[in-house]
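A single structure is presented below for examination.
For this depiction, one protein chain was excluded, whereas all remaining protein chains were kept in their positions.
Right after this comes subunit A.
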Amino acid sequence: MATYQREVIEFPYCEEVSKYEKIIKIGQGTFGEVFKARHQKTRKIVALKKVLMENEKEGFPITALREIKILQLLRHENVVTLLEICRTKASAYNRYKGSIYLVFEFCEHDLAGLLSNSNVQFSLGEIKEALKQLLNGLYYIHQNKVLHRDMKTANILLTKDGRLKLADFGLARAFSFPKPGQPNRYTNRVVTLWYRPPELLLGERNYTQAIDVWGAGCIMAEMWTRSPIMQGNTEQHQLTLITHLCGSITPEVWQDVDQLELYQSLELPKGQKRKVKDRLKSYVKDQYALDLIDKLLGLDPKTRTSTDEALNHDFFWEDPMPCSLTRMLSQHTQSMYEYLAPRRRIQQNHPPSHPAPPPPRQNAATSKLGLNTASFEKTY
């Protein structure tokens, strides 16, 4: 390539990442590593997410382009803010393709990290506040016709002043409401297995915002159980766990479920009763909370509660009212991330194929690495 004269290319809109100094690696996103970093001059702390390019045969990864595009569209206090995009210097050494970093506002904790630390205690009011912010963020992105598609506690960030933010839009996409006779054909290889809703497991490709609501339900229960409530190690296993909790999947409770692609080929336990409230009541004492979890974990996506309805649920409007997370979080000066949590905990509480590759996720690898089936039973 005759690129030798390109050495000085000016990018007024894309500054060099060297203006930040990396402090520590804090995570592994869908498409790259995440670092805590400090601006050399202003001392401002940010999170740098490196776009992994090594295995890209089709140029800049489309997942990264999607994440950037979506983050540029979204501006909300409960959605992580993309500050800018930086680059490393392009030179002959990297074939004029330096690395690209997404620069985010820094958040001290992620929810998975907080929940895995038994020193962190949420009061009922604080749980309400966190969930309210989570649902507010979801409501906002859904209003903007974006599906998150990777709801899980590791992707929920919290700032030290008590602001919750949805993060990692690496799997997100824009959606449209299906027109009659023209169903959408989205990939169903999304959402980390433990948070994946039944319609995706049954092969639905014409899915809606309800897939994120299911994830919100799993996360809500996890605020009390402190570990993921359904830790399947294969799609089949995950469906079995869902049935054990939410009852048998039949056309009676879920209209037209028998039309889904995998309904016939997967084994769906019969005669199971719905026992969401029953199985969670030893953890969750609040009746309103139990009722909301039950509604968020509705089997039929068409009748599963919406973010809007959830926000109007009595849970948020009965005493104790949601209260600021600032006081509780201010007691914890040490950042808590799932990635930095003790090793033992990671092995115990991770979907088997973590860190998951970009979609398709947790498929073949899942069964190979398979967790001990006993581990999920421990959850209850």
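Quick notes on this structure:
The criterion applied here is as follows: contacts are C-beta pairs under 8 Å (C-beta built on N, C-alpha and C of every residue); 3 or more make two chains touch, one makes a residue touch a chain; residues count from 1.
The rule we apply is simple: contacts and distances are computed from a predicted model.
Chosen from "Pre-mRNA-splicing factor RSE1", "Putative cyclin-K", "small monomeric GTPase" or "TBC1 domain family member 15 isoform X1", the protein name that UniProt gives for the omitted chain reads "Putative cyclin-K". From the set A:I24, A:L65 or A:M321, the residue in touch with the chain omitted from the display is A:L65, counting the whole complex.
Across A:V34, A:L48 or A:I85, the residue that sits in touch with the chain not pictured is A:I85. Counting over the whole complex, subunit A has residues 1-6, 9-14, 57-60, 62, 65, 68-69, 72-73, 85, 87, 90, 95-97, 100 touching the chain that is not drawn.
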